[in-house]
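Missing here is one protein chain; the remaining ones are kept as they sit in the complex.
For chain A:
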């Protein structure tokens, strides 16, 4: 039977013909920000998808081992080639009469603090030979200590009164101390004089501080004022006619150490020291390490590309290199004796007709 009535069977879809397209009105808001197609929006950026194949992993472990072992040997060698003389003198520099009362001895300004030590050079020490003092059990990183300073005050005269962080060494009789704070107050003040075969050995104390400190951090117009003028005297005092920018010992001291055992540069000896030379050191033993049970050491050391004597890096390198080698070998062995194909679908539990959660 022929269709005699013209009816659009899909009228719902054809509604737009009357100009008021209901569907599009309702969805026009969405269409207005209909997504633009880009590989980013479709999360379809080309991607590199590496997987941990045995080859890759074994190769990387081997590479690390191959690089680390020689590097470790090299730095260990470098460290071993450093010639170092370490002499602990705090105990021995107490005269026998005061051996039980070191504190009394060191705090007494009248007692003779000079102490002579003889050091034997074990091997040729090429110049420059660095002279350090080493303190043990000295917490320059203690919170109370490390923050007790005023960088602004050190930098410029204008900030002379900026002592708010410096408590308790901020003011003397209401006047600001320059340089203020516990760090400066506890300045190390032992001095060393070296002689080889009764010939004075020059120690260069120039440029022992960082250049940046001299130029920027410590002002050339800042002079010590009221320093160590309080009732309690801490460490060394400063020549108040020399600007801070030239007080290099202070700068070195004020670079606080992160560890409680640290060395600070005292100066440089710019002549070679021959093996078996005997160096006579005259120590002005001023600094009170007895009060807190610390140690003082004098260190003479040469240097290499990794710095001073420090075996830990080399050992760590060899250890890590060896460990990686071991891992690489064991992975190779496992791979050879117990191979396991990657991505084997039979490992998928649902292919084994088991419940997913059984694993």
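The definition used in the following text is that a contact is a pair of C-beta atoms (placed from the backbone, for glycine too) under 8 Å apart; a residue touches a chain by one contact, two chains touch by 3 or more; residues count from 1.
Convention: contacts and distances are computed from a predicted model.
Hidden chain, UniProt protein name from the list "Thioredoxin-like protein", "Integrator complex subunit 11", "Ribophorin II" or "Phospholipid-transporting ATPase": "Phospholipid-transporting ATPase". Residue A:288 is the one among A:150, A:191, A:288 or A:302 that touches the chain missing from this view.
When the missing chain is restored to the complex, the residue among A:163, A:265 or A:300 that touches it is A:265. Contact between chain A and the unshown chain involves residues 1, 3-9, 11-12, 14-15, 17-18, 20, 22-27, 30-31, 33-37, 41-43, 45-54, 57, 60-61, 64, 68, 71, 75, 130, 132, 134, 138-146, 151, 155, 168-169, 182, 185-186, 210, 212, 216-217, 232, 234-235, 255-265, 288, 291-293, 305-308, 310, 312-313, 316-317, 320, 323-324, 327, 331, 334, 338, 340, 342-345, 347-351, 353, 355-359.
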